[in-house]
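Missing here is one protein chain; the remaining ones are kept as they sit in the complex.
After this line comes chain A, so read on.
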Amino acid sequence: MPCDPTQVYQPEADTFLLLEAAQEEVRPGDRVLEIGTGSGRIAAALVRDHEVVATDINPHAVFCARKEGLDVIRCDLFSGIRGRFNLILFNPPYLPTRPEERIDDWLEFALDGGATGRATIDRFASSVGDVLSPGGRLLLLISTLTGLPEVQELFSRYGFAVSVVRQQALEGEDLFVLRITRQGD
């Protein structure tokens, strides 16, 4: 089974911050979807008590996450997924990355948010409504490096309301967990 852990984003401070937020936010009966599950650490913490589907584009990540007993799908964001989920989790690639900084291995997908750091987040925001149930919630991990006001504005343009539910200061950046719902929910 091709799971090279050096090619998979291992749990870091951002993982644990989103995990904490997810454990607090999740409700009985939620259908949970985790995009970019990486090692599967977050999804695995929820799967005992909830229906969880985990995805990743990285072929090593999907096999590593499967070892946690998860239902895992290899796909690009929501492409290939239909249906509605009450709680959608995403620790996205959020670092602004210049072309000369690219590392060209599978970890690239975990880190590289394009020139602004928001390229994948923007793609996520533009299509997440298709798989979010009425009254559904998103939890998204970002950093000061990604641009909090820009991310809030981006989601607002797609018709979502954003609130910060977690903040953690690290060296060189602050992490945030954003709780995102449809405007008017």
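We adopt the following convention: contacts are C-beta pairs under 8 Å (C-beta built on N, C-alpha and C of every residue); 3 or more make two chains touch, one makes a residue touch a chain; residues count from 1.
The working rule: contacts and distances are computed from a predicted model.
Peer 1: Which of the following names does UniProt give to the chain that is not shown: "SAM-dependent methyltransferase", "Phosphomevalonate dehydratase large subunit", "Carbohydrate ABC transporter membrane protein 2, CUT1 family" or "Trm112 family protein"?
Peer 2: The UniProt record for the chain left out of view names it "Trm112 family protein".
Peer 1: Just name the one of A:9, A:63 or A:124 that touches the chain not displayed here.
Peer 2: A:63
Peer 1: Identify the residue among A:49, A:71 or A:153 that touches the chain left out of the display.
Peer 2: Looking across A:49, A:71 or A:153, the contact with the absent chain belongs to A:71.
Peer 1: With the full complex in mind, choose from A:81, A:95, A:148 or A:161 the residue touching the hidden chain.
Peer 2: From the options A:81, A:95, A:148 or A:161, the contact with the absent chain belongs to A:81.
Peer 1: For chain A, which residues reach the chain that was dropped from this view?
Peer 2: Contacting residues on chain A, toward the hidden partner: 1, 53, 57, 59, 62-63, 66, 71-76, 79-83.
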